[in-house]
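Comments concern the structure below.
Here the complex is missing a single protein chain, while all its other protein chains stay put.
Labels run A and B following the written order; every chain starts at residue 1.
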Amino acid sequence: MEIAHHPPTATGLDNRKLGFWTFIGSETLFFGSLISTYMVYKGAAVTGPYPHEVLNIPVTSVSTFVLLTSSLAMVLALNAVQRGSRAGTLTWLLATAIGGLIFLGFQAYEFTTFVHEGLTIQTNVFGSAFYVLTGFHGAHVSVGVLWLLTLAALTAMGKIGREDSLKVEIAGLYWHFVDVVWIVIFTLIYLIP
Amino acid sequence: MSAAAQDQESVVGGTGSTDEPASHPTWRFYVMIGLILTVITAAEVAVFYIPALRGVLVPILLVLSGAKFALVVMFYMHLRFDSPIFSGVFVAPLLLAVLVVVALIVLFHVLPHGMGTISGSG
């Protein structure tokens, strides 16, 4: 019966991991299209606020740092589960999720500030492209946080052991991918004038 | 399983469900990558605020963020140590995504337009 769960594959690779990498490959096109649109519409807004008037580099640098650090916590969680350390797994999974929550907090602060400064999703084409791109990224982070908290709860209940490290690894792949998307967004949308 | 697949299995050192500590980088290694990522991010932000670098800002930023992207994908996502099949299913679509971004930027911002509503600069 155990054998039926994980039959040997033609490549020796796990189906779930391979399927997930394919999904990530597909996601590059999703974010690629969103980013393209932002770039195409750069300078196209006919009314303000314009990007340089609202984008807050110092604050976003901090939130970027938080997200990057959460990626470190994520690999440490994987490292812990592979070593069979339940406490380590739980700690680092929670640390990753908290990093994600802080990032979302920054995003909520950023969106609220922008709205106060007069930039909504309806204001101009910059607002539309910006909110939809960063909003979808934020939605991905939110899904990731839920996923991590679920894994953390399972770990606390003792249901994630060494043999389940793949579950943590796949959640990690998702988390790091969301992180690299932000690396691109931070550079292209925030830093490049 | 074919002989080729078995070879590959032994090279990549398991699928995550098998224990092969040698293929998993250490705690220390991950922290070091984390430090490098932080330093690069700091450099990016610093470059942004240095007026002298205004002219070369875009290429510098692209290189730096490309480096960050590569570090995370290679080491945190383990593509460097994992089966090349994973790299394949990720990098091929990634190249298409880059193609789409570059092509659309070129079409809208670089090439002269006949009737487009966004005027080109070329």
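In this section, contacts are C-beta pairs under 8 Å (C-beta built on N, C-alpha and C of every residue); 3 or more make two chains touch, one makes a residue touch a chain.
Throughout what follows, contacts and distances are computed from a predicted model.
Hidden chain, UniProt protein name from the list "Peptidoglycan-associated lipoprotein", "Cytochrome c oxidase subunit 1", "Phosphate transport system permease protein PstA" or "ABC transporter ATP-binding protein": "Cytochrome c oxidase subunit 1". Counting contacts over the entire complex, the absent chain touches A, B.
The chain that is not drawn here is touched, among residues A:66, A:132 or A:192, by A:132. As for the chain not pictured, it touches subunit A at residues 1, 4-5, 9-11, 13, 15, 18-19, 22-23, 25-27, 29-30, 32-34, 37, 40-41, 44-47, 121-122, 124-129, 131-132, 136, 150.
Residues 1-2, 4, 85, 89, 92-93, 96, 99-100, 104, 107-108, 111-118, 120 are the ones on subunit B that touch the missing chain.
Criterion: only the chains that are shown with their structure count from here on.
Once the centre of each chain is set as its mean CA position, subunit A and subunit B turn out to be 15 Å apart. Contact residues of subunit B toward subunit A in the complex are 1-2, 5-6, 8-9, 12, 15-17, 19, 21, 24, 26-27, 30-31, 33-34, 37-38, 41, 44-45, 48, 57-58, 61-62, 64-65, 68-69, 72-73, 76-77, 83, 85-86, 89-90, 92-94, 96-98, 100-101, 104-105, 108-109, 118.
Those residues of subunit A that touch subunit B in the complex are listed here as 6, 8, 10-14, 17-18, 21-22, 24-26, 28-29, 31-33, 35-37, 39-40, 42, 44, 57-58, 61, 64-65, 68-69, 71-72, 74-76, 79, 82, 162-163, 165-166, 169, 172-173, 176-177, 179-180, 183-184, 186-188, 191-193.
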